[in-house]
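Attaching a single structure in structure tokens format; questions to follow.
And now, chain A:
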Amino acid sequence: MSAAMRIVNGKVYDPANNIDGKIKEICIQDGRIVDSVPEDATIIDAQGMVVMPGGVDIHCHIAGPKVNAARKLQPEDHRHDVHPGTPFTRSGTGGTVPSTFATGYRYATLGYTTAMEAAVTPIGARHTLEEFHDTPVIDKGFYVLLGENIFLQNLLREKRMEEFNEAVAWWINATKAYTVKLVNPGGDEPWKGKKNSNVSDIDEKTDEGLTPRQIIEAFIKSVDKQGFPHPPHIHCNNLGHSGNYITTLETMKTAGDMRAHIAHIQFHSYGGELGKNPVSKAAEIVEYVDNHPNITCDVGQVMFGKSTIMTADAPLAYVLKGHTKGKWVNADTECESGCGIVPFNYQEHIYMHTLQWAIGLEIFLMAKDPWRVILSTDHPNGGSFMNYPKLIKLLMDKAFRHEEMKRVNQSALENCSLRDLDREFTLNEIAIITRAGPARALGLKNKGHLGVGADADITIYDEMDDKEMMFNAPRYVIKSGNTIIGNHEFITDFIGKLLHISPEYDKKIEEVVQPFFESYYSIEFSNYAVDDHYLHDHEVIATGKA
Partner candidate 1 sequence: MTEKMILIPGRSAKQGTSLNIGKLKDEYKEVTSTLEMNTDEMAKRGLVDGDKVRLSNDIGETIVSCIGKKPEDLPDGMLFIPYGPPSSELMASDTAGCGMPLSKHMEVEIEKIST
Partner candidate 2 sequence: MAENTKIIENATCTFCGCVCDDMILTVDLDEKKIIKSKNACVLGRAWFAEHTIDEDAPAAMIDGKEVSVEEAIEEAAQTLTKAKFPITYGLSDTTCEAQRQAVAITDRIKGNIDTTTSVCHGPSGLAFQGVGESTSTLGEVKNRADLVIYWGGNPAESHPRHFGRYAVTPKGMFTPRGKKDRTVVLVDVRKTKSSPVADILIRPKPGKDFEVLWALRALVKGKKLSDDIEERTGVPLEVLQDLSDRMKNCRFGVLFFGMGLTMTRGRHFNSGALLALATDLNEFTHFVAKPVRGHGNVTGADNVVSWQTGYPFGVNFSRGYPRFNPGEFTTVDTLANGHADAAMIIASDPASNFPKKAIQHLKSIPVVVLDTKMTETSKDAHVAFRTSTYGINTSGTVYRMDDVPITLRPAFESPFPDDESILKGINKRVNELMLAKHYASGASGEVKVAAPI
């Protein structure tokens, strides 16, 4: 464990503890923040610097089968962006889908110390955990795709809700996941079994006799009952389609007053007629979120330039392939999920891309409660996480934003209100949308703040006028009390840990799951659950209602 350390003279931004730019000492011992440390503790003089908790990415795609397929698919993405090793760190490659080592080190170079992989098939959990083991510095967890799970849908259709809850808990334990992920609920079977079709309405009954809304409601209730620290993480139906904001509002209404997290909400905030160019409905979406404290969301900001679409929403990826006309991956996982991958490029001159960029910014700038509107680019779908510093500058610097607006499609700007928004984020608000907010939404009590008992995950930036430059190059990054980056250089390696939950369940549920398995899976039931040897350092986050 790490030695004692004292950070002095720094301007501290710790919104969870109502500290907004105060000069304050931070003491560290044994990987945690403590009240005081002995006199001889190592001192970091943070004079002229900003001290924040380490960043927390609530929604990104960084490890597992689909990510690795996207890596293999794009040598051109890596070639121009190499990541040399040092005597203490491994080498790798970057681009929008970096290698595992580059992913961990690059998050650290932005001051991020936790990241959550947002979509893993249960059968791919073992693969994801192996990649996590090779993803250094950061703590990490993943959301497991259960919405399209055929066995769970069967229980739902038969209204066997007790067993449904048990089975959800069993699957979480079998995969070491952090919460449940739903993607385009009800869309998998039409895609795989009905010649690449899709669902288009939240109340559309599929041949299987379920509607997307029934699936969404069942998971929200189940997770609420079991008290997971983070609610179901929902990728709504109709992503990217004009007029989809209705679906998004309906999805949020389905939650009632129970918690739900809407992923990359920007992609779900479009008005207009299906098949025609969309218009912004950011105001309507933000109004609902602001007025419903049970809802959290991440924005899924689009950043111009190269991205990689990777999603369990296979029909969506196929639509995008129709636009790019380039290479495309489809990957079906038995009984569990679909997946699509398309290399993509957001371009300023294209109406749709500019509108997406503008809607994301509108959502940030309109939201009254930044705690529940979290910064993400849905990495690498809206762009790489390496764009975060630029995104922060867009939010903090109105003049910069207006300069950028001159370079984009002007008719798209006519159909949104970005020109009228003068708000500039403060450092405290940035600390909320990148640290305190995501940690709270995830139920990570020891992250996103600098109070006594918190994990000693700390970033120290030189205070600069150019916020992009500032957030691009922290002077110090401390992870679990270890100084990983000192004076802008990597000085040690660190592995980080897995964050997962372990809800209780009745073992008898295995007798219900097993026969289905033997009929319809291609691996043996007893070889399916991930055993503990795939956990490197890990932490179980408590479940159950407080």
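In picking the candidates, the idea was that all candidates are chains of the complex that A comes from, given by their letters.
One rule holds in what follows: contacts are C-beta pairs under 8 Å (C-beta built on N, C-alpha and C of every residue); 3 or more make two chains touch, one makes a residue touch a chain; residues count from 1.
These numbers come from a predicted model, not from an experiment.
Asker: Of 1 or 2, which one touches chain A within the complex?
Answerer: 2
Asker: Quick check: in the complex, which residue numbers of chain A touch candidate 2?
Answerer: Residue list for chain A touching candidate 2: 63, 65, 67-69, 71-75, 77-79, 82-85, 87-88, 90-93, 95, 97-102, 123-124, 126-127, 130-131, 133-134, 136, 150, 191-193, 195-196, 318, 327-335, 341, 482, 491-495, 519-524, 526-527, 530-531, 533.
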